[in-house]
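Here the complex is missing one protein chain, while the rest keep their positions.
Every chain is named by a letter (A, B and C) in the order it is written, and numbering of its residues begins at 1.
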Amino acid sequence: MTRTFTSTSLEEPLIFERSSPGKSAYSLPSLDIEDTPIEKIMDPDKFRSEVKDFPEISEVELVSHYTRMSTWNYHVDLGMYPLGSCTMKYNPKLNERVSRIPGIAFTHPLQDEQLSQGNLEILFRLQEYLKELTGMDNVCLQPAGGSQGELSGILMVRAYHVDQKNPRRFVLIPDSAHGTNPASATMSGYEVISIPSDGQGRIDIHALAEKMTEDVSCLMLTNPNTMGIFESDIEKISQIVHAKGGLIYMDGANFNALMGYTRPGDMGIDVLHLNLHKTFSTPHGGGGPGSGPVICKEVLAPYLPLPTVWQDENTYRLNSDCPNSIGRLHAFYGNFGMAVRALCYILTCGREGLKELSEIAVLNANYIRRRLEDHYDLPYSTPTLHEVVFTDSLQKPHGVTTLDIAKRLIDFGFHPPTTYFPLIVRGALMIEPTESYSKEELDSFISAMIDISQESFETPEEVTTAPSGAKVTRLDEVQAIRHPILRWSPKEE
Amino acid sequence: MTRTFTSTSLEEPLIFERSSPGKSAYSLPSLDIEDTPIEKIMDPDKFRSEVKDFPEISEVELVSHYTRMSTWNYHVDLGMYPLGSCTMKYNPKLNERVSRIPGIAFTHPLQDEQLSQGNLEILFRLQEYLKELTGMDNVCLQPAGGSQGELSGILMVRAYHVDQKNPRRFVLIPDSAHGTNPASATMSGYEVISIPSDGQGRIDIHALAEKMTEDVSCLMLTNPNTMGIFESDIEKISQIVHAKGGLIYMDGANFNALMGYTRPGDMGIDVLHLNLHKTFSTPHGGGGPGSGPVICKEVLAPYLPLPTVWQDENTYRLNSDCPNSIGRLHAFYGNFGMAVRALCYILTCGREGLKELSEIAVLNANYIRRRLEDHYDLPYSTPTLHEVVFTDSLQKPHGVTTLDIAKRLIDFGFHPPTTYFPLIVRGALMIEPTESYSKEELDSFISAMIDISQESFETPEEVTTAPSGAKVTRLDEVQAIRHPILRWSPKEE
Amino acid sequence: MNILNILKKKPRKTFMRYTSITPEEKKSMLKVVGVDRVEKLFETIPEKVRLKDTLDIPNAASETEIIDYFKTMGEKNVSADRWDCFLGAGAYNHFIPTTVDSIISRAEFYTCYTPYQPELSQGTLQAIFEFQTLICQLTGMEIANASLYDGSSALAEAVLMAQRLTKKSKFFVPDSLHPHYQKVLETYVSNLDIQLKTLPLTSTGMLDLDYLQKTLNDEYAGVVIQSPNFFGVIENIGEVTQLCKEMGAMTIVVVTEAVSLGLLKPPGELGADVVVGEGQSLGMPLGFGGPNLGFFATQDQYKRQMPGRLVGQTVDTDGQRGFVLTLSTREQHIRREKATSNICTNQGLCALICAIFLSTLGKRGIRELAEQNLKKAFYLKELIGDSIEFSGDIFNEMVVRCNQDPIAINTKLLDEGILGGLPLGRYFPDRSDQMLVCVTEQNHARNIQHLATALTATNK
Partner (left out) sequence: MNILNILKKKPRKTFMRYTSITPEEKKSMLKVVGVDRVEKLFETIPEKVRLKDTLDIPNAASETEIIDYFKTMGEKNVSADRWDCFLGAGAYNHFIPTTVDSIISRAEFYTCYTPYQPELSQGTLQAIFEFQTLICQLTGMEIANASLYDGSSALAEAVLMAQRLTKKSKFFVPDSLHPHYQKVLETYVSNLDIQLKTLPLTSTGMLDLDYLQKTLNDEYAGVVIQSPNFFGVIENIGEVTQLCKEMGAMTIVVVTEAVSLGLLKPPGELGADVVVGEGQSLGMPLGFGGPNLGFFATQDQYKRQMPGRLVGQTVDTDGQRGFVLTLSTREQHIRREKATSNICTNQGLCALICAIFLSTLGKRGIRELAEQNLKKAFYLKELIGDSIEFSGDIFNEMVVRCNQDPIAINTKLLDEGILGGLPLGRYFPDRSDQMLVCVTEQNHARNIQHLATALTATNK
């Protein structure tokens, strides 16, 4: 059986283009008090006449509008989604179910602690498990995404150095790091020094030693790094950084490679963030919400953002009295709903399960690596864990680039891998299969990749003109930038 | 904007073909008692060794299996589904939500009446509203589908005649009736006499008068009939039938045409069924569950199936003490969940809303009729209500049949209308738009139909080879019958 | 919410939410049609039968009001999500994996029609084909249909089929058949040439094989047998089919607790000709008894006499596998008064639920589930000891003789969070001291203990 077939799908205009005056999809509770005209309540000058151009459609149209649009998306329930660095694993239905339990979903963030003991227990329990999983001492679940976790962590590092009387000036970041790392460092008031990678795809330890001065606040390390390579010099790295009074921040986005095998706390990491929306299966939602808990050693605990949850005999409390804290990062407790899902996932998998997930994720990635390494250029021969980065250098002489390969995969029924990241690998094709999918699915992906490589040599235009099987062909990104249209506007009459 | 585009979809094997030993998707509660080996409980000879060939797959695969398969279906949320006689209207999300309220969904049918007052109130209230909507005196919600409603009704008619000392022998059924009508009559022990339709698509009143004897138990009338035509001689019909001591059963499948405009009870009907899964928006579920309440005049009330719900001061009770009842038709109370949805729909729409729904449904059908009557043969010029039947007689000389037209609509992104029904119209194309969809959607359907008619004259092979835009091309139904494969079997090794 | 709130509401002029035509569009469409008011379109309805009054139905209620109303109704019920439920008797409180509701909530599955247009219904068709296969595997039969309304009408249809096939009219129906099934069967056959004869049971709770052996003769079209029967007792299906074969009668096995098939020898293996039953146990909530799922499985040779829809495999014009509704010349829409049954709409979505449930559990899960039921029921049986009414083997239900009024026991249990079993006096006046109790994997050990204590307590 081939994996794909072509079929008819439905177009759908913008909601504004569907709108006609007089339609409506809403039903509000009826007003159960006497109806005072609003002009009697307030100076009508404060009111707008209407929300101009707001849509007017029926519920039927609303539902078909979004239903049709939904069919234009590829998604995790459809099949393998091997976006490297994104850990596109299965998002359990059970997570979704428990997060919608009314007693959890309809709680107000400012209701008294005593009235929120269930929620606080959920947060507390998740804090405990994340500490255990990472081997760290303390945690705050507030950061609403990975990058906010990074910001929190670096602000904590800075606060620590300030208490040591010198905030220091620089943050060291390997050139393979994710863009959020340098951006977060800047937002924390630091300047970034980039550290090159060595010939094995790891951080260049000599360069590190050289750049690591007493004016360096910390090293931001991704481990395993964005090539999927474990920084095996970690002990040495730790020594170098700590010797100069610096700290190590770990970007834990790739934690799916490590569960049950090693813990940041055991390898000299001082602070890290995890992405609950990667390792802990909370859904990506088409771009969020995520959750990026910041987790630290005792030495940084006083600086954690507030509030965190602690247990006082049989009562859970919000800790907001912590004078050295870097403060708040979110109006309330971050993306609480994601914490519920992550806890559900941890309880579902259990200690053995979590370890097994990492094992299968790493096995799958290595299987793909082995099966594809005769067909695609592998820039580093270093062993890798949960993901593998190839390049387009074998196909490029035939005019086929990473972008083309990615787009061609669409026609084979797969979501493309991450492309052109990490930046240090030219034409990177970054594949992260995760633990979720079957061997049939992996094999089918592998054979698609091999077919595309063949096509690149034999009929390259099939690849360079792809995709043909999606809602749109390749989009003109240059025009989007040159003549930005960032919203719908009514046609001028 | 064109309505459709083609894109890549995913294939999916049978669940058995995905299975590999060792995978699993389940998680059962842990046994909280001491674990006795089953052999100690019972003679192992009573046990099977396993359920041979049962699937073994992971939850991830399970979800992607069904998700992929789901994308091969056309459905109401996607767009217009003009299947005549099926009333494919929008199925409100609110219905689904309330039907899943745990206090309603997890109730046991045999728990004491006193412990089921909420459910009984729901049933009672629905009974009352259906009586009011139809102008009848009594109702039983038990029949689990339209055809079971028919069976109940005819059994009641028979019981009535038995009490008049003669069950009589025949049931009169117009030749345009749905197949369930004669089948239900047979199952009630009657012989069927078919009554022809007249030149206007209505029941031939002379033929009726002729066949209506004292050996005829009842007439089964569909009103509006399956051509969408109201039987405007209804008073005369009623007179003819009743004059001979016969009764009139009305097939209420087309009730969506009538709400707020007329009531069976006011036109001489003695008993009818409604399809909650048509007029009252409960979802069709790919073939059920439906619900076919049977509703009658006082004279037939003693014969209603049991139980029904009645109110005794402030308590709702199940009525099961009714010696003349035809008995039970369902192990419990029929498809209760559908009753919940139907009540929700009635409360949501309210009296004005229900009438408006019928109005728009009739308007839409007439609009389509007018716009298409220059392009397709209209077998009867009689005014129609909620649906319209065309034929392929204009296209047939070019080798294009109703089947071809239906299949070609698929490529235009529409579900086909009902075809070859009613049987009395050669090559019938039966279109029922319902009230749900927008004018744009109707216009788009109309223009697709016109295009297809054009194609039939100009490039008929485009039509006769359709569809090309579905999961499969035309299927070999003859082979399916000649060599029936009704289940998967493991390949012989 | 007081329903009066709904009634009191001011009427809403138009109801746009579920329709999509604006007043302007309505006007332009009426113009195309050639009338000036929509009422004109209804003029084929004779004036005399036209409705003059407005309907006595409440005005439209808002979404919030409706949700509140149904929540209030839910609170007026006792339900198995808050009480530990020991009621069985044809409706069972089993665990439902989250996958089930998540998948059937896809509009692709729940809003579509019967798959009459196979090209646009391959999802439904393949799912039903899988369902048919799963039912065959579970029952040990060769073929199964796409569903019937429920277990009771499935039984009635089986009897009708046996009559058609054997051209005989007498059937044995055991006293241990679910009393509601008995009633439904009576309704279905009431005007047809079919006679039902009762078949007594013995003190084991099993049907009286001696009696059957003595009375069964070649005038009988078939013997109905429920296993586990209404009293929870597992019947000796093999012996019955043996006797039937000798007399040319068909054996119709009824299963109301389909989970038992995960563990017990399948009726097909024991020689059954037809296996019908209720699939509610396999993924459907109790739902106050519906919607649930009638299944119907039989031997391949009877396929052209089967009631209900059948999905079959075929190929398309490219030779690709696909699925269609097939053998429809049995059905009402083709055969009309000569059809094998009048059924049209069946329980399609419930068949899908069942398929998802069984695929989620899989080979190991269905076994583990069945074993848990057996073990927990055995646990209760051991606690109850002498007061078990029947000596036969049981699966997850049993009849208990009580020293106190079963209804009073239930009232007391209710306060302890327990929904007790079924007092049998309702159906069998001579068993008014007895209760039919069901134990599933959902019941907690502590509540089983509680129940045992309550059931065995003596009058104070």
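What we mean here is this: a residue touches a chain if its C-beta (ideal position, glycine included) is under 8 Å from a C-beta of that chain, and two chains touch if they have at least 3 such contacts.
Note that the structure is predicted; figures quoted are calculated from it, not measured.
Between the chain not shown and the residues A:27, A:197 or A:444, the one that touches is A:27. Contact with the chain not shown here comes from a single listed residue; of A:88, A:172, A:342 or A:431, that residue is A:88.
The chain that is not drawn here is touched, among residues A:197, A:308 or A:438, by A:438.
When the missing chain is restored to the complex, the residue among A:195, A:208, A:229 or A:449 that touches it is A:229.
Where chain C meets the omitted chain, the residues involved are 63-64, 95, 97-98, 102, 105-106, 442.
For chain B, the list of residues touching the undisplayed chain reads 20-30, 57-61, 63, 67, 92-94, 96-97.
What we mean here is this: only the chains that are shown with their structure count from here on.
The most distant chain from chain C, with centres taken as the mean of CA atoms, is A. Chain A and chain C have CA centres that are 45 Å apart. If you average the Cα atoms of chain B and of chain C, the two centres end up 19 Å apart.
Chain A and chain B have Cα centroids separated by 46 Å. The multi-chain contact residues of chain C, meaning those touching 2 or more other chains, are 9, 14, 17-20, 22, 25, 63, 99, 102, 107.
Annotation for chain A: residues 27, 58-61, 63, 67, 92-93 touch two or more other chains.
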